[in-house]
Each structure stands twice: as C-alpha cells, then as structure tokens.
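So the structure is just underneath, and the comments pick up after that.
Chains shown are a subset, placed as in the full complex.
When the chains are written out, they are named A and B in that same order, and each has its own residue count from 1.
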C-alpha cells in the first residue's frame, strides 16, 4: 500500500502544485501541501486505508541528505569571500534574529511537551525558523525584472542562509539527544565532529571518484550512493547525517575546483521530487485539531520569526556597511519558508522521544509555510518596490501569458 | 582513425582564452566565431587548463532571464567572476595517437562539440569537430 500512496502523492501533488502556480500564481509548494492534507488520516487517508508511517522515515532521511548535499555545494570558499561583507553579516543577523526571538518567545510562553526539557521545543522551533526558501523570492525577482543592490543581496542571502540553518539545527538536535546533561557533552561533540570529519573525507573521495566517471548515469549512482551511505552511517554511528551530507557537498565542491556541474547537476534533478515528497508527507501529518488548538502558536511563530529576521538583518546589514535602502528591506524579502524546514520537522518524527514534539513542529511549520509562501511573496515585492528595484511597467503579466502560451504549443 | 591523421585531413583551430579573462570577454569570443561552441582556456605557457562551453556561459550571463535557480546558480549570479572560476578544469583531451572512436563518446556525454588534441605538454594541436565527423558520416549514406 505504501507504493500506491507514494505514487498518488507524487502525481496528485505535482498536478495540484503546477495547476495552482499556473492559474493562481501561488508557489507549487502550496499545492503539494494541500494534496498531502487531502490524503491525511483525518480526510481521505483513513477512508482509503493508506498508511505512510513505515516508509516515511528512511525516505525523509535520504531526501534530506540530498538537499543538504546541494546546500553544502552552493558556493566555493572563493565565492563566499567575494559575496560581500554586508551580505554575510545580513544573513548572520537575519538567522540570529529569527532564532533568538522565536526561542525567547516560546521559552517565555513555556511551550513544551512532557518528554523533553523546557528549552527543547523552543530550541527546535527557533532552529526551524532560521530557514528561508529561495524559490518564491527568485520568482518575484524574475517576474518584476528586479535589478539593483537589494536584489543582489536577497539572491545571495537566500542561497546562503540554509547552510547556517542546517548547522544550527544539527547542533540543536545533538544537544537535545544529550538532554542537557553535562556528562553527555562528549556525545554532542562527537555528533558534530564526526559528521564534519566523515562528510569531509567523503567529499574528497566522491570528487576523486566522479572524475573517473564520465557518464551522467554512473555519476548519479555514485553521488546518490554516497549520500545514502552517509545517512546510513550516521544512523549506525550516531552522528548528524544532515550536517555530514552538507559537509560532503561543501568539500566535494571545494576539492572539485571551479566547475561543479559534474558533481551537482545529476543530484539537482532529483530536488523537485524530494520537495514533492517532503511537502505532501508534511501535509499527511497535518492534523486539523492540532492546528486549530495551536493556532495562536502558529501565528506567534510567524510574527516572532518575521520580526526577528527583519530586525536581525537590519542590524547585520548596517554593521556590514550596507546603505539603509538595503538594510530596511532585506528582512522583508526573506519570509518564505519551505522545503528544508519541512524536511527537518519530518525528520524529528523518526525518534520516539521526539514524536510528540514532531507533531507540533510539523503542524506549525506546515501552516507557517502556507502562510509565508503567500504573504512572503507580497512582502518581498513590497520591499523591492520600496527600494525602487522593480520594473513595474512590465511586470505582473506572468500567469496570463503562461496560460496562453501553453495553449499554442504542440500539434 | 588516429587523431593526428584526422587533424591532417580536417585541420581546425581551437579558440582559446586566458583564465583571467572576464565572462563578457569570453562571450565576445563566441560572438566573433559564431560556429564555435567550445573555447579552451590556456595558461601563460600555452597549456590547456580548462574548457568553457557556450551554453554554460549563456546561462551565466543571461541568468536574469531565468525564473528558477538552484542555490549554486544563485551564488554564481551574485558573485560573477573570471573565466577561471566557471571553466571546467576537467577537460577531456585526446593524444595524437589515440583513435577517435575510443574517445568520442565521452565527449558526447559531456555535451561538447569539439575534442581538443594536445601533445605531451598539453599544448593544443587542434580540435576534432563533431561537424566534420558528421560530414564524413553523411558521405557514407
């Protein structure tokens, strides 16, 4: 039955996502999530007798490894250096701001679950709050032909902030696993250091290996195999698979020299499939009663994250020497939340101790994704417009054009 | 057929660029040679150290026309950089004594249109172009 469910989720999610983006201009993600919700146990799932639980966990772990690999490979050291000081400081400020405000807010409210220390849930939500999804922002920039220093800053920041988010989330998970006990600190250190070392060695190896494989198909086997192996090792030896996969990508890119297509293109083609799975799975776990009961938590998460990243990125950008026109608007442009955060929340589901927290986190993140993917696009547009980087005269005809052109094609 | 024999029968010169050139400079070379889709990056000693394809370059310089970017493409769009940073430093080359049929398919895999032939010092002796192979193939029909 799991095969059937995955097939349905992939196809129906894709159909709903592309139709939604085609006719209503919302990101595809929204359609993916809604389809997942439709097949959740509360709605069709129970009725159809579908059950996702057995397959979800390993699939999510591997899929998250694939995304982490791509995040790690986004930039070389040289590119990071040339990205510009203000983009780096603004990204760090944005991530720190969102993390601190969400953490403080949820600690202050005392949101928690029985199995975990009081700082557990706030810490996880704060880590999840640091992630921004690039797709909606890039689409807005394309649609309105935005151009200028704010546009450049936004593009650079959305490319980079996931990497920080992965590091933070990995550390948070390691801390939670140790339960805050000081004597468990060596385990925390192991979880992080082993991930960095093993991922780093793997990156060097996979770069060497990929030089010997000329065929796209064989490189795909090697790269996906390496990611799966790493995720499997992480499970067996208790280190952070997420961090290890990101390190794999980073070191592979580093040793690979300038040209990265060979190492990343085969895997990039799988990314959309991973996201369809993440979002539809997240939708499956969506529980209307939890969402309604915790509606104010969702709103609070959204507000704290937004406020935190607007203030944080303003401080960071100003410290990095960016002009006010950038510093004032850069936080607004980065609201959309997405795949990586959802995948991380799903990963929590795997460990029994975290199960209750996972349900809460998945519901908050899923609802917040729906919210930020729609509002976030408006906010990004507003920020870019305020900075005078939009070409309003020519923008905004996207949906209509697209519809007509598709009709023209084919025989 | 050996690469050296082919080059003698179908001489074709490679277009080259320095690793320090800017991307627009490389683009200008493509526009000067409209039939070329591959240029080779050669260092100060004249050794081949990289390859830059037309589509790769067009993708970089026309990134603003694309509505979706991978993270890698986002960074590339923001950062820019010289030819050295965007070339493929893993160039497949042929030696003059290698047979074309043994090497050709790797180039098709890599989506290039010409195979550089180099001597023992990695200096360019010429290129074998798919167009010339095609010309020979259709004469069989």
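Following the convention adopted for this analysis, a contact is a pair of C-beta atoms (placed from the backbone, for glycine too) under 8 Å apart; a residue touches a chain by one contact, two chains touch by 3 or more.
Nothing here was measured: the structure is a model prediction, and the numbers come from that model.
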Per-kind copy numbers - full assembly in this file: A x2, B x2
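Note that in this section only the chains that are shown with their structure count from here on.
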Averaged-CA centre spacing for the pair chain B and chain A, given as whole angstrom: 36
Using the touch definition up top, name the residues of chain B that touch chain A in the complex. 50, 56, 64-72, 74-81, 84-90, 92, 106, 109-110
Which bits of chain A are touching chain B when the two form their complex? 70-71, 73-76, 78-79, 82-83, 87, 134-135, 138-139, 142-143, 145, 147, 152, 155-156, 158-160, 162, 211, 214-216, 257-262, 264, 268, 271
